[in-house]
Structure formats: structure tokens, C-alpha cells
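All protein chains but one are shown in place.
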Amino acid sequence: MIIQFKENSPLIQQVAAKLHAIPAHVEVVGTHLAAIGVKEYTPTPEEAAVIESITTNDKSFVLGSLEFQPEPTIIKLPHTTIGAGHFVMMAGPCSVESEDHVRRMAKVAKQGGATVLRGGAFKPRTVPYSFQGLEEDGLRFLREAADAEGMDVITEVMDVPHVEMVGKYTDIFQIGARNMQNFSLLKAVGKTKIAVGLKRGMSATIDDLLNAAEYIRANGNPNVFLIERGIRTFDNKYTRNTFDLAAIPVLKKLTHYPIIADPSHAVGVTDLVTPMAVAAAAAGCDGEIVEIHDDPAHAFSDGPQALTPDLYLDMTKKVNAVRKALQ
Amino acid sequence: MIIQFKENSPLIQQVAAKLHAIPAHVEVVGTHLAAIGVKEYTPTPEEAAVIESITTNDKSFVLGSLEFQPEPTIIKLPHTTIGAGHFVMMAGPCSVESEDHVRRMAKVAKQGGATVLRGGAFKPRTVPYSFQGLEEDGLRFLREAADAEGMDVITEVMDVPHVEMVGKYTDIFQIGARNMQNFSLLKAVGKTKIAVGLKRGMSATIDDLLNAAEYIRANGNPNVFLIERGIRTFDNKYTRNTFDLAAIPVLKKLTHYPIIADPSHAVGVTDLVTPMAVAAAAAGCDGEIVEIHDDPAHAFSDGPQALTPDLYLDMTKKVNAVRKALQ
Amino acid sequence: MIIQFKENSPLIQQVAAKLHAIPAHVEVVGTHLAAIGVKEYTPTPEEAAVIESITTNDKSFVLGSLEFQPEPTIIKLPHTTIGAGHFVMMAGPCSVESEDHVRRMAKVAKQGGATVLRGGAFKPRTVPYSFQGLEEDGLRFLREAADAEGMDVITEVMDVPHVEMVGKYTDIFQIGARNMQNFSLLKAVGKTKIAVGLKRGMSATIDDLLNAAEYIRANGNPNVFLIERGIRTFDNKYTRNTFDLAAIPVLKKLTHYPIIADPSHAVGVTDLVTPMAVAAAAAGCDGEIVEIHDDPAHAFSDGPQALTPDLYLDMTKKVNAVRKALQ
Partner (left out) sequence: MIIQFKENSPLIQQVAAKLHAIPAHVEVVGTHLAAIGVKEYTPTPEEAAVIESITTNDKSFVLGSLEFQPEPTIIKLPHTTIGAGHFVMMAGPCSVESEDHVRRMAKVAKQGGATVLRGGAFKPRTVPYSFQGLEEDGLRFLREAADAEGMDVITEVMDVPHVEMVGKYTDIFQIGARNMQNFSLLKAVGKTKIAVGLKRGMSATIDDLLNAAEYIRANGNPNVFLIERGIRTFDNKYTRNTFDLAAIPVLKKLTHYPIIADPSHAVGVTDLVTPMAVAAAAAGCDGEIVEIHDDPAHAFSDGPQALTPDLYLDMTKKVNAVRKALQ
């Protein structure tokens, strides 16, 4: 149930307190109050006077819906603002490979306009014998590289025991596609105030993604954005996944969370990344996250999809040109 | 096997004749000769002198490959050129509904820059009790409406016995997604010289699509273009299909056929058509085909995905802006 | 709308005639009358006295529904009965390869209990350069082989112009997966009285399949059965398709048409055919259709999924054992 009030009023908190007692999950944002698990509420005449509408949300997610929060979520980081038209570029190597390498990649990322540096220190690898990341050393190298360039950091956190440690180094927790429904992890990052970039799972529907985001938001963390990174379909000979670009305008109709496109993982092949990055910008995403590497053939992971510095700079120019053309 | 000659030479036909005798399927385009079903060929010294290379194509399709024909296919119609950078807009109602209606829609289509008028006279409907089209009357209305505006016509042909009749009215045969592997129909249109727009089937891989096109090309008709219109995946709550936009740059790496995007069928929801049309242009398609209707609520078919005239004109402006930004 | 009468009565035809005049698509089977396209009907008092119920079917298919025809469809061929518990085995080579070969395969098929001989004379091949079938010669060889063993024939018809010719040789038209929504072909076989085995398309939902069957039934041919042959999913490394065995009990809840399992195409790998044939019998199918070959390595098509005579006989024993155990 969502109650929309006509104006800011002390009665909002009064209603909230009464609903809390039912008990229900109650949240207030501005003049909107969501009471999840409550089917109906009869306001007092005094309350009724300041209530615009009482509606029942028929969606499985509530806090992420535009009915509850019509204004876009805006996430403010030291060097970056995400959401509400503040287009953001995130770039960096797939894995943090060394102190020196991530520093050089950070310079390239910055040059192309990125304000967020990406890099994996804990790597979720399909095969247990693949490189699993530099772990805490990698986090430190990543943080220092970002600081040197005046950038923010996004990096993956893979499990509950690592949330605190990873949180010391990063500005944004990335939740990987394989962990999109690791509900314990979603609750754990939901209890922090650190921004969370939630990747869509390989076989997650749009509703699944919004329900997963709801786990984070319902645990108290409003700093959530979504990442479309391709879904698994029958056709995977020429691309790693199928990039579901229509998810971008679909999500814009359903939620206030910013939506970031990840063309690198969506296609998995370097020469397809730029056309897909440009297409994602045209489709209306709030930013992009891409993998870059100066020597893809020797990358520790995901070399076949990395943009070289030249390709990356070319891509950012084209993305900017398209965004400008559509303004 | 593909033999690339250094130059145009009468020896090309000599080699072709010898290979024909094996017997093999032999085709020559410019200085490229494809001999399908032939594993090796030992040229005479005289022949060897004008041969650049002999390669074995490891793909299931040959005539559609860039190895056989590196130059893009260009299709010339009275009012339209398709391929090689000649961006084309095709628009019109889903079904031809009446003489008057298709005339009005043709005017709108033309206004937005379309040079090809679309409209269905034979409709492939999932349910047998749905409207099945105006048949030959519809074709005549469509042809007259196109002629009145100086446009070309694209319309669906659904079976072999209709090829001749539909061919009297149309400039382009559309092969629908459900008929993409109706091999008898592919052979029949392959025996004409009328251009063919081949829609990707709902569960067709990229290779399936190119093999289907090969049926048309191998029967003698080189005027083929491909239409990406969305594939069937697990997520179909908010969109009718999943628009596989990466197929556009993938196909550009594999084939010389032009690639047209059909955002209307790909998403099936009006307010998603424009962002996806713009994204498709950004991804590098050679044109778009969209459905328009002045009264979608009363359309005979597919009203929920039709662009009203205003939305259509807005879409074409955005598509043009993006194309210009990327030149 | 479906009207169920209490008993057989001349009033049924009276109501049918009145509904025909609306106009609607009206069909009567026993005491059930379906009037498709009619929203409501007010019976006369006399009619009302013999009417059990008037219900609106909320499905897209009507004639195929159990609401319209609660009794199972039974198809009687010279040597075979399909439906209502009459389990049928259909076997034979993928392609008719020669007069002699199909005769030998017919003997093997018969030995394992098959009463229907399968074999392709017109082959829908993904690649145009693959073997396309012996055409009318193949049909003749197939017919003669079946007659020699006292068996019925099932063979694929690929397009409208072939319906008459193929119909001279076969007891059952097979509509292939790629043609499941070739609506012109469905209408054409619907206008004959020859039995039709309709294969589920690679990306067809259960409803799509039943709507395709509706095309045949609505054109006057009640002798329809369905074939589950696997669907296309993301996992195709070890099997050609994903065998959707749950479709068998699902279809049993929805329709009166018999359901035949095609494990050969569903998995596409010889050593998986037997376990899947047995599983399909356990799941409740009305019969199976399998491919057999005495020399799979040299089969003209689909060798990798053919059962050798020994494997075929072993499979039929296991299928029979399971069926007996579940009686």
C-alpha cells in the first residue's frame, strides 16, 4: 500500500507509526509512504485531509517503484553523481593485475572521461583453477590508483564476510550477475550506506532484478543502481550473452534507480563493444561500465572483450556525440 | 571453396565451367568464384598465374559471406537504394485496412522520410480466428498508395502459390519470422528477381538466418536483405521479444547483405519503439521498418506497438540526429 | 463460447444454424457446440431445457480444448489406432535413401512393434547444399515398403503445392517444426481428411502449438496429433534441443489430441534416445516416433541420432516394460 500525501506534514510520521505497529515494513520518502504487507488503512478525518491518494501497488517490488518514489534516485560520490541525467563513465581493467598496471589503466580511464575506476580484486570465476584475484592487495592498488586520478572506485564484493573489508576501499559495491539472488549478500550491503551497483543475473527477469534491488533498499540503503549486462539465450556463438537493450527504457518506466549499461560483458567481444556502448547511450542509459586493457592478449581475465586505450577513447567520443545529438 | 582471382579474366569462366562439371554449385561475383561442395582444385599454371588465393570457407553459408563477396550488396528500387550506407526508412500500417487508410498512412510515412511503404495483405496470425488480411484487394490498395506518394512497396508473401500474384504488386517480398525456414518459399522467391526482406525467426541463430538467406541467393536472387526483429527468450513480460541489437554489428562482420531493424515487432510496445529505433541506428543498421497508425486502439492488428504520426515523426528526427552524430 | 447440451437433440443443429447466421465459426462434436467469435447467446425456453451449460472459453484455442471435446481424439488408420490409450510406435530412417534400404528398415521397425513407417522424401535442411530428399521416388519407395510390412506411412509435406501429391502416398502428413506456423500449409492439410502429425516448433509455446493445431481442425480435419520434439534453449552442447517432457502431461490437461514423443530429434544423440524414449513413455505419451538406421555413419541425414536395429529393439522392450509397470 502506498499513501501519497498532499504536502509535508507531521501527520505522515503519525500514520507511519500507526502502521509500524501492525506490524508492517514502513518507509517514507518525501510525501510518499509505503506500508508493505498492509492491505488497507482507514485514515482519521484529520489525516484524510492531507492525503492525496491511497493505492495498492500490484507489483512485487514497492520501494523501487515510481509509485513510491517518482523522483529519480541520485547517488552522490566524491567525484561522481549518478542518476537524473548525470551520465557516468566507469572504466578499468577486468582484474586488478598489479599496482603499476591499474595506475596506468586509471590514467586511460580518466582521459576518456571516466570518473569511476573499476577493477576486480575478488573474481568470481566459473572454473576454480582460474585466477581468483589479488584480494586485499588488489583493493589497495585500486584505491590508490583511483585517488591518484581523483576518481571513485567500484569493485565486486562476493560474500558476506568480505563486506566490511571491501567497504574500506570502495565507493561502490558491485554485486555480480551470479550473486544477484544471493539474498544474504544483498541484505549485508543493504545495511551499509555504500552505493551498490547490482548486476542483472544471466536468467533474471526485469522483475527479479527489481526484487533483488528491493532487498538492498528494504534493508536501509537507498544508494542503488542497476546494471544491464546481457542475458543468456539460445544464441551464443558470436556473443557471450544477448544484450537486452530494451531493458533500459523498460526499467525507466518502472523504477527510479539509475541504469548503467555494461556492453563489455554483454557481448564479450572487443569489436562489438563500441557499437553496443553507443546503442546503449541512444537507448537512454545513465552511464556505462567498460573493461579496458593495454595488452588484451595477456590480460589476467576477459582479455577478448577489453577495449584498448585507443578503442576506448574512440568509444567515449561516439557515446558523447550520440548523447549530445539526443539532448 | 572460394577462389579469388587477381583480376577480371576469361579464365574465371573457364575455371567455373570445369568446376560445374564436377558437379558443384558454382557462382561468380566479380573476381570471386565460389564452388560449393568442392574440396580442392588444382589450377593449371596459366590459371594459377591469375589466382590470388584458394580458400576453404568453414562456414555453412558461402554466397552470403564476406569471403565470397567483400562488397556490400546494394539493392536498387525505383525510389530507394538499400545497402552500402544508403539508410532506408520503411513505414506503414501493420495491416492494409482500407484504400483510404493506407493512403493516409503512406502520406505520413513519406513525411517522415520513408521511401518504402509497408502493409500486410496476407497476415500470419497465431490464432486462426484473427483477421487474416484483405488479400489481393489489400495489395492493390497498398500499391496505389505507394505510387501516389512515389514510394516502393514491401509486403509479406506467405506461401509458394502466392509468389507470382504478390510479385505483381510489390517491390520487396517480406518473408516473415515464422516462415524463415519455409525452404520451399525461400526457393520460390529465390527464383524471382524481386528484392527479399528476410526476417529472423524467433529462435533462429545468426547462422540459421544466413543459411536461410543462402537458399534465396543460391536460387539466383542476389537482392536479399535481413531484418532483425527480436528473438524469443525467457523474459517477455514487458516486451514481446528480446531485441538482439548486437546481431547488427555481428552480421556486419559476417555478411554483405544489408541489415534492417524492426523495433516495432522486437518490443511490441509503442513507447519502447523510439528508444529502440534510435539504438538500432546507433548500432549501425542500414535502415528501419516500423508500424504506424493514426488510431492504434482500433487497428486491425498490432495496435499496441504502432507509432502514431507524431511519435513516428519524432522518432525519425532522433534517428537522423544520431546517424549524423556518428558520421 | 461453448454450449454443452444435456443430450443429443435436433435442437443442437437448430442452435448451430442460428449461430452460423451471425456469422460465427460454429462446430459441433457430440453434445458440445463451439461458436467462435460469439460472445453471448440467449436460448429459447425450449433450447434452454436441453442445455447443460454455456461457457466462455478463455483460451485462444477452442476446438482443441477439453471444454469443447472432453473425449480423446482417436485416429484410425488401416494398421494403427492413435489416441485414447492405443500406444503407437513409429520408426524408420530419417531420409528415404533407396528402395532397398527403406524396405530393410521397415522390417526392423515392424520387428520392434512399429505400425507406422517414417521416412523423409522432402527434407527441410538448414543448409541449401545438404541432401534435399528423393522426392516423389522416395515417397513411392516408402509406400511400397510400408505396404510390404502391413504398416502405415508418415512423411513430411513441406509446402502447399505438394499436399495433393504427398497425400497420394501417405497415411499421415508430418508438419515439421520449422513449418509449425506455416499457416497456409496448415490450412491446406486441414482441408484434407488425411491424419496430421504436427511437430512443435523450436520456440513454440504450448499455446502456440495448440493454436497451430486449431488451424488444421478449424479447416475441417479432426485427425490431428501433436509431436513434442524438443525446444531451443541456452543449453545445446550435449543435446540438440531440450526435451520438454512436462509438455506431455501439460497437454493432457488441455487438449484431446494424442501426443507423440520424438526423442530422436529432441536430443539428437544416439545414446540418449533410449533413456528419453523410456522417460517419455513414463510421462504418459500416446506413442513415439524414432529414427533408425543400420549404418548411422553413412546415413544421408541425422546419422548421429539414429538407433541401430539392436538399440531400437532394446528401446522398445524398455518402453513396453515401463508402460506395463504403470498400467
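A, B and C are the chain letters, set down in written order, and residue numbers restart from 1 in every chain.
We adopt the following convention: a contact is a pair of C-beta atoms (placed from the backbone, for glycine too) under 8 Å apart; a residue touches a chain by one contact, two chains touch by 3 or more.
It should be emphasised that the depicted structure is a prediction, and the values quoted were computed from it without experimental measurement.
Engineer: What are the shown chains that the left-out chain touches?
Structural biologist: Output: missing chain touches A, B, C.
Engineer: Would you indicate which residue among C:Met165, C:Ile194 or C:Val322 is in contact with the undisplayed chain?
Structural biologist: C:Val322
Engineer: Among A:Thr115, A:Asn211 or A:Thr239, which one is in touch with the chain left out?
Structural biologist: Considering the complete complex, A:Asn211 is the one touching the chain left out.
Engineer: Of C:Leu134, C:Met151 or C:Ala280, which residue touches the hidden chain?
Structural biologist: C:Ala280
Engineer: Can you tell me which of A:Leu185, A:Ile227 or A:Ala306 touches the chain that was removed from the display?
Structural biologist: Hidden-chain contact among the options goes to A:Leu185.
Engineer: On chain C, what residues meet the omitted chain?
Structural biologist: Within chain C, the residues that touch the unshown chain are 203, 205-207, 231, 233-235, 237-239, 242-246, 248-250, 253-254, 266-267, 271-272, 275-276, 278-284, 318, 321-322, 324-326.
Engineer: Tell me which stretches of chain B touch the chain missing from the display.
Structural biologist: Residues in contact with the chain left out: 203, 232-234, 236.
Engineer: So which bits of chain A touch the chain we can't see?
Structural biologist: Residues in contact with the chain left out: 25, 36-37, 60-61, 124-129, 158-162, 178-179, 181-185, 201-203, 208, 211, 214-215, 218-219, 232.
FYI, only the chains that are shown with their structure count from here on.
Engineer: What is the shape of the graph in which nodes denote protein chains and edges denote touching chain pairs (line, ring, star, complete, other)?
Structural biologist: Drawn as a graph, the chains make a fully connected set, so complete.
Engineer: Counting only Cα atoms for the centres, state how far chain A is from chain B in Å.
Structural biologist: It comes to 37 Å between the two C-alpha centres.
Engineer: Distance-wise, how many Å sit between the C-alpha centres of chain A and chain C, to the nearest whole number?
Structural biologist: Chain centroid spacing, chain A to chain C, equals 48 Å.
Engineer: In angstrom, rounded to a whole number, how far apart do the mean CA points of chain B and chain C lie?
Structural biologist: Roughly 33 Å separates the two chain centres.
Engineer: Hunt down the residues of chain A that sit against at least two other chains at once, touch-wise.
Structural biologist: Only 203, 233-234 qualify.
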